[in-house]
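With one protein chain withheld, the remaining protein chains of the complex are depicted in position.
Now for subunit A:
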Amino acid sequence: MDAEEHKLPLSQNPEWADVTPIPQDDGPNPVVPIAYKPEFIETMDYFRAVYKANEFSPRALQLTHQAILLNPGNYTVWHFRRLILDALGIDLNEELEFMSGISENNPKNYQIWHHRRWIAEKLGTDVASKELDFTKRMLFLDAKNYHAWSYRQWVLQTLGGWENELNYCHQLLEEDVFNNSAWNQRYFVVTGSPLLGGLEAMRESEVKYTVEAILRSPENESPWRYLRGLYKNDPKSWISDPQVSSVCLKVLSAKANHVFALSTLLDLLSHGFQANQEFRDAVDSLRPSNSDPPDSDLAKAICSILRHVDPMRVNYWTWRKNKLPLSV
């Protein structure tokens, strides 16, 4: 189809003269009525006709392209496009190129990612690095795009390419240490990469990395949760590892942004951690001057401070306080 023909409405295009378009039936008095544009109506009317006729032809493929540009969310069109691609034996590398152009304008469209997965699955491990590069480009546009992350995890698990993934996570966290998606991916790599030896083997270096990130931004929820995750199924090590309690102490002593440090220390205490006088002094120095008389119990004192500094969640911290065992 040349450029001139492309501009011609389908109803006047001789190439389409043999097709009778099928109009959309919205039913009587639509609940969510739709104001369609004329171009959309015509394209979809012809699409319904070729779809119904199972026409696997180059012109039908071109028509799916037009329909996708008009509404990339219509999965029937995508499905039909896959049937045509299969039937015509089209080089799927070309299809990947076609996809890249559309994806950047529709980064949160489910069909686009699903279609891409279908192609990559067929092309196999050869396209692993290409697909990782593609998601990298998409994540450059939006580093928290859920679809892109989901697809990237699928590529790694199905096609491989784990070699540089930890570095990539590091790079994203250098750009934005608050990026929870990058922290999640880091956990995915540390626990799942066949090249790294698993969580326990990675724990020491990961704890060091995380502690540094926490000290840079103690108000950042993500590394605190990541730190806890590094001791999954091993609460004993979590309580006894001095790196965990000392990062709490350091943040508390800096006297700013200490909500997560306090809550982590509270968790540690609830699991049996024995705090020394240094911790008591650090917590005591954070006690608001207008608050109730000091709690002799450290965990209770922490809850009281949290109630004060995090009023949005005052009920949660009250509940934590009430849940504590009676002090001796």
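Keep in mind that, in the parts below, a residue touches a chain if its C-beta (ideal position, glycine included) is under 8 Å from a C-beta of that chain, and two chains touch if they have at least 3 such contacts; residues count from 1.
We take it that contacts and distances are computed from a predicted model.
According to UniProt, the chain absent from the figure is "Geranylgeranyl transferase type-2 subunit beta", selected among "Small monomeric GTPase", "UV-stimulated scaffold protein A homolog", "Geranylgeranyl transferase type-2 subunit beta" or "Tetratricopeptide repeat protein 29".
Only one residue in the set A:13, A:180, A:237 or A:253 touches the chain that does not appear here, and it is A:180. Across A:62, A:100 or A:150, the single residue that touches the chain missing here is A:150. Note that of A:21, A:160 or A:192, the residue touching the chain absent from this view is A:192. Taking the whole complex into account, subunit A touches the unshown chain at residues 22, 24-37, 40, 48, 70-71, 73-76, 79, 82, 110, 114, 117-118, 144, 146, 149-150, 153-154, 178-181, 184-185, 187-188, 191-192, 221-222, 225, 228-229, 232, 312-316, 319.
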